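The complex appears here without one of its protein chains, the remainder shown in place.
Letters A, B and C name the chains as they come in the text, with residue numbers starting at 1 for each one.
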Amino acid sequence: MRYLYTFLLMFGFWLLLSGKFDLFHLTLGVISSLLVSWMSSDLLFIDSSKKGRLIEVWRLILYIPWILKEILLSTLHVTWLALHPAMKEKIAPRIVNFKTRLQSDAARVTLANSITLTPGTITVRIEGDVFTVHALSDKVASGLPGEMEERIARIFTEERP
Amino acid sequence: MIWQIDIMILTLIVICGVFAISVKDLLGAAVVFGAYSFLMCLLWTEMGAVDVAFTEAAVGAGVSTVLFFAAVHRSSRQVKARVSGRLLYKWLGLVASGLMGGVLFYASTDFPDWADPASPASSHLSPHFITQTLTETSVPNIVTSVLADYRGFDTMFETAVVLTAGLAVLIILRLGGCRTAGPVREKSAAIQTAYKDSIIRFVTRMVVPFMQLFALYVIAHGHHSPGGGFQGGVILGASFILLAISYDLKMALNRINEKAALLLANTGVLIYAGIGFLCMLLGANFLDYSILHRILPATDEIAARSHAMLGVEIGVALTVMVIVMVIYNNIVSNGTYEKGL
Amino acid sequence: MSNFFIATGVVLCLFMLLALYRTIFGPTIIDRMMGANIIGTKTTVLLIIIGTIYGRVDMFVDIALAYAMLNFIVTIAASRYFAHHKNIRAEGYGVLHYTPTKEADK
Partner (left out) sequence: MINTLTITLMIAGLFFFFATTVGVLRFPDFYTRMHAAGKGDTLSSLLILVGLAIYNLHHISAGNILVTIKILFILMFIFLASPTATHAIIDAGYESGIKPWGKESNREGQDDLAD
């Protein structure tokens, strides 16, 4: 089953890349997609039995505007700090640990990358359930994980504990 | 050529070049050299040499930097300070290299201007390529047709050189005899096992299939856009290297083990030479593809050349992909295939 | 419009010079990696700007894509090096406590 999914995804990607729709190039595309789905179909979809992937993708797309806003805020924050003459008084970097309740890899990676992209925080590592985060100041450190984990838990439909 | 950007990039490149030599920390030098390659590729694109830029991006900026890291990983990171020579010799060396540089600089004034239509290089052969390629081979990208058809002999031996390089790495690193009993057969841990750095692994998993498809696209569309067998092969090999880096070597070796890899590498060269011999068997010159229209269905002489070029590109891609992988796997594990980066 | 793109390219190069300072003078190897990563991302952007100036973005966009991918591989490879070697500076293996006041790395 996952071969089929990978093949369809890859062929769609090929059509976007190629932009040539004559028979010869389409045949090459089919061959290439088959090759890739033979070589690495176990990478994209790990358990092919899982349902509701499309809904997750759709919710992820809806998540993008919010994260874009966060990136903008975060860069403004860093910009303000970087150009501030007394920058060293403004920042108080520290390392924070917190536990997450997200289970799946996809959700955790989304959370980690979102944390990296939001103001004043970078994910350093994930060990077991514990996220290690470097924060620029106490204020942002106390706000973790906060609203973001809620949102991501809703995307990946993980029930609350 | 856009001279404003040109000057800026050149300045950056010279700075990078000087410091890539003078940095004493070898890992740091590798990083600076990577930046140098990135900028070099930018310079090629900016001068309009798109295919060269693609090769530089794939080989120089991508794979060779990774190979440097692998080599530093297996050897030492420090430069041995060597106290050598008298001061006189150092001065002599400086004077000699300064003179040589001066002579080269003086000679560079004799070069024709950039893209000068009256220069010897572009007054004899180039007009033929530029005006006739499309009618003779029906391939819009002139560089591809020059490399794979007009100068096909050259490219065939380049592929052979790549194969030889891979074999040389194998021979040198295995001098003490094969340290493992044949190719690794044990499975690596399952993909979904929770690792410590699950972020990198997850992103790798998502990225690698797209990378492989992109590489295949580059190979298949060498006729129409920059790229071709060599660049696509390197990107394919790089995707396996990425797997080997972020998981472990066994992950990559489970997909293509050493035996299969070397078989594929030789098959690549064989495809290239085989197409050449096929032409001979049909009664034409070696690598004269136009004769192939007799056995390829539904083609005339021009289309046969185009299709044969695609076959040749696939051969090149196979060899290059596998050799890049073999070189990385051997350098990073010192020839034992046990632990990667 | 073309002049604006050229100016953008030149300004980008100037800022890359700033990032290059970190790449060259460190002080730690990780600062160099950071600088190289910035340069890599910005060359991707610059490639597309050059493509726009020439009016042939369709040719340059493939290279830029390959570039972004390979930049990613290089960064991952460089960072994985430290999973095996904990030495952050070239001299004095095992220097663990790094103080930012020590700037010299020559």
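Keep this in mind: contacts are C-beta pairs under 8 Å (C-beta built on N, C-alpha and C of every residue); 3 or more make two chains touch, one makes a residue touch a chain.
Remember, predicted model here, so these are calculated numbers, not experimental data.
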item: Chain not shown, its touching partners among those shown; value: A, B, C
item: Given B:Ile171, B:Met206, B:Leu281 or B:Ile295, the one touching the chain that is not displayed; value: B:Met206
item: Chain A, residues in touch with the chain not shown (by the definition above); value: 16-17, 19, 71-72, 74-75, 78-79, 81-83, 87-88, 91-99, 112-113, 116-117, 120, 122-125, 130, 132, 134, 136, 138, 142, 144
item: Where the unshown chain meets chain C, residue by residue; value: 1, 4, 8, 11-12, 15, 18-19, 21-22, 28, 30-31, 33-35, 37-38, 41-42, 44-45, 48-49, 52, 57-58, 61-62, 64-65, 68-69, 71-72, 75-76, 78-83, 85-88, 96-98, 100
item: For chain B, the residues touching the chain missing from this view; value: 197, 199-200, 203, 206-207
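Note that only the chains that are shown with their structure count from here on.
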item: Mean-CA-position distance for chain C and chain B (Å); value: 21
item: Chain centre separation in whole Å, for chain C relative to chain A (CA means); value: 22
item: Touching two or more other chains - residues of chain B; value: 214
item: Touching two or more other chains - residue numbers and ranges from chain A; value: none
item: Touching residues (chain side chain A, partner chain B) in the complex; value: 6, 9-10, 13-14, 17-18, 20, 25, 28-29, 32-33, 35-37, 39-44, 46-47, 105-106, 108-109, 112-113, 123, 125-128
item: Residue ranges of chain B touching chain C (in the complex, touch as defined); value: 2, 4-5, 8-9, 11-12, 15-16, 19, 23-28, 31-32, 34-35, 38-39, 41-42, 45-46, 48, 50, 53-54, 57-58, 61-63, 65-66, 69-70, 72-73, 77-78, 200, 204, 207, 211, 214, 218, 225-227, 231, 235, 238, 241-242, 245-246, 341
item: Chain B partner contacts - residues on chain C that touch it in the complex; value: 6, 9-10, 13-14, 16-17, 20, 23-24, 26, 29, 32-33, 35-36, 39-40, 43, 46-47, 50-51, 53-54, 58-60, 62-63, 65-67, 69-74, 76-78, 80-81, 83-85, 87, 89-91, 105-106
